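Left out: one protein chain. Kept in place: all the others.
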Amino acid sequence: MKKLINSPEQVVEDMLQGMILAHPDYVRKLDGYHVLVRKNSPINGKVALVSGGGSGHEPAHGGYVGTGMLDGAVAGDVFTSPTPDPIYEAMKAVDSGAGVLLVVKNYTGDIMNFEMAKEMAEMEGIKVDYVVVNDDVSVENSTYTAGRRGIAGTIFVHKIAGAKAETGASLEEVKEVAQKTVDHVRSMGMALTPCIVPAAGKANFTLKENEMEIGMGIHGEPGTHKEFIQTADEVTEQLMKKILEDMQLAEGDEVAVMVNGLAATPLMELYIVNKKVHEILFQKGIKVYKTMVGEYMTSLEMAGCSVSILKLDNELKELLDAAADTPALKV
Amino acid sequence: MKKLINSPEQVVEDMLQGMILAHPDYVRKLDGYHVLVRKNSPINGKVALVSGGGSGHEPAHGGYVGTGMLDGAVAGDVFTSPTPDPIYEAMKAVDSGAGVLLVVKNYTGDIMNFEMAKEMAEMEGIKVDYVVVNDDVSVENSTYTAGRRGIAGTIFVHKIAGAKAETGASLEEVKEVAQKTVDHVRSMGMALTPCIVPAAGKANFTLKENEMEIGMGIHGEPGTHKEFIQTADEVTEQLMKKILEDMQLAEGDEVAVMVNGLAATPLMELYIVNKKVHEILFQKGIKVYKTMVGEYMTSLEMAGCSVSILKLDNELKELLDAAADTPALKV
Amino acid sequence: MSINGHKVINIMDKIADAMEENKLYLTELDAAIGDGDHGLNMSKGFQAVKEKLKEDEETNIGEILKKTGMTLVSNVGGASGPLYGTAFMKAGMEVNGKEEINIADFERMLKAALDGIKLRGKAERNDKTMIDAIEPALNAVSNAIRQELSPKDVLKAAADAANEGVAFTKEIVARKGRASYLGERSIGHQDPGATSSALIFDIIYKEL
Partner (left out) sequence: MSINGHKVINIMDKIADAMEENKLYLTELDAAIGDGDHGLNMSKGFQAVKEKLKEDEETNIGEILKKTGMTLVSNVGGASGPLYGTAFMKAGMEVNGKEEINIADFERMLKAALDGIKLRGKAERNDKTMIDAIEPALNAVSNAIRQELSPKDVLKAAADAANEGVAFTKEIVARKGRASYLGERSIGHQDPGATSSALIFDIIYKEL
């Protein structure tokens, strides 16, 4: 395990300290909790957005705290959902009275902890609602199972719901557009190397020098299958095929594209993947309205990428284009 | 070699295609050359900034083309200086008549190719000047040698000279502030893993599971020495010691900090390093005016980081804060 | 059989030790079909419980269990934190105010715990979760009590049934929790949460 850390126990605390030192104009930390909130929280009359989850996905979610995106981000241990207490504290710190929307990724642990926090906040009289992001098409969706996972598509939800909240919209309105975003976004990922949780000291799956993992999760969960490494074009085709099968896209539709690096994959390679994503969409007559290429939702030091496609309408386009000023994303 | 590429020969072309598809509002590509220029180049009356170098350092330099930073970026093969022709073409495409400032990193190859291009452009009547960035304190400086290398500190030069050019300053003025930035910035890096040039297929140096490389270059050049891996705090202390020894910083001075990821190192770890950088500066009574944490100048898929410290005065502060709108950096 | 608060705290300590001992084992089970942290989560949680109850003179067993549950909720996170936390809190509510509990109380506590887990996690038996250890254990307890077995034998029946349930999780497809992402490929692997539940039943049996 080769990491620039001080000790596995300290990573989250050290990281958050490093974040507030780097971005004092954007965020402050709640004393005693692994929670970052906007420096000027609560913001009068504005619905507040709170997200979070396990650490190890940076810049998600603390990097998205700022104008036009999140009001609070709760950091659990590496790859472990935070407990209800800090989520509850985050809600208390950011609620202006207009209510709080929780953006939760679809993991049993996250859902249960956020739900418990919601119950706690509601007992305090805070208006709370939540959306569950489940964009990962590598997992089959079914009412009998836990359903699809939430991965990088979550950032689109932060951006769009965050922009809506900034307009002074009500909790119901913010939730509606957040849910619309969830319904319209699909993602899928692949890995060239696994990653190592500091406290565990070893990887969950192993890959031979000529192997890649398709459809793995962002917590080192094994994927749908292993394959021999292929070219960037072939890999991209495979991801896009699954994504597009799951979306009802017609010629003339407009989409936003996110090519997300899981951490170790260089930007060079992400741009190479992006080229093929555009070619595939172009061939289908689908128009790319906006493209994001970079590291938005990572998985410790995993090499690999995910592709997310968000189907747009006028409302989503406008909110995607709206100003955002956060450490990790500025529009 | 695990990479998301189509073939080693195609990486630069594929990447640039992916970049223009991702950022059509910012950049266009010169036909037949690995050159990105601002979409609306040349910009009337403005001194143009051109930088470049080998590829494999993304987002450097194409990602910094845009308002308030570069006008043109020339991409050589991976880790190989571009030849004079594309540099010359870049200058022709961006010069508005106000002249061109080249920002060159101090490598023999880069210097000679940029100089030859400069000679070509001058024969065409273009006013050209250049600065050479040499921030890497791991290399001894001496008039008898090639001197220090240019690494991540280069991004400060792009930002500050770019902001100056945007004010309508003359070529002499832009060069002056660029040179001031060069004189005031120092950097040093370390690696946990080496990187592999696609065409070579194997790494330049190897590291055991418990080893790190100190003071290596951003082209896979071996560093000053190998050591057993230490904690993030100890590593940071070592880098900062060398940097501060080389700078004349006094109590009360103000600096900008850049903690730069070389590619595979997660943002989490960069923030952990940043925490220690701030602690060290705080202890010395040095004030951090601005902090940048992220991947600004990478080295293919290398794990590791570099720290850069830029000593500020009022002019540099103002230019650092000035608006910038590029794919990779927005202020 | 009748046990007091001191004994309950003692059992929590033993569970904490067992989780520490089995940290690697549980984590490796989780690595195969989840995210490889179940051992870390359980051990962290019960160490916190042990710490919390250290030198605690509480005699109200309901209160001890509620503290246990809340400590798990506040310290574990992930899926197992709220589930085990809810289980202990619900069990505690069932015997609130009592300073001694007997085997009939244990049956009611177990039933309350299981209901709490089901409500919180929306899972059912055969979804390949801890429920596949706990529900058979509850059934075994009810049967054994009906057959008027000794408390010790009732607890043995619980532990045996839980362990059989664990073995059975290998045969089935996960439909809840992180392992559900693997679909058919989860077959052949033993559920880590069911395994930690069986460990708890083992401790309760051994310690009484």
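Residue numbering begins at 1 within each chain, and the chains themselves are lettered A, B and C in the order written.
To be clear about the criterion, a residue touches a chain if its C-beta (ideal position, glycine included) is under 8 Å from a C-beta of that chain, and two chains touch if they have at least 3 such contacts.
Source: prediction; values computed, not measured.
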Contact set of the excluded chain (shown chains only): B
Residue, one of B:H57, B:R149 or B:K311, that touches the chain absent here: B:R149
Per the touch definition above, residue among B:E13, B:D85, B:E227 or B:D325 touching the missing chain: B:D85
Residue among B:R38, B:H61, B:H219 or B:K311 touching the omitted chain: B:H219
Missing-partner contacts on chain B, residue numbers: 54, 76-77, 79-85, 107-109, 112-113, 115-116, 138-140, 144-146, 149, 197, 199-200, 204-205, 217, 219-222, 224
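Quick note on the criterion: only the chains that are shown with their structure count from here on.
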Contact clusters after notional removal of chain A: B | C
Central chain (by mean CA position): A
Distance between chain centroids, defined by C-alpha means - chain A, chain C (Å): 32
Between chain A and chain B, centroid-to-centroid distance (C-alpha), Å: 29
Where chain B and chain C are represented by their mean Cα positions, the distance between them in whole Å: 55
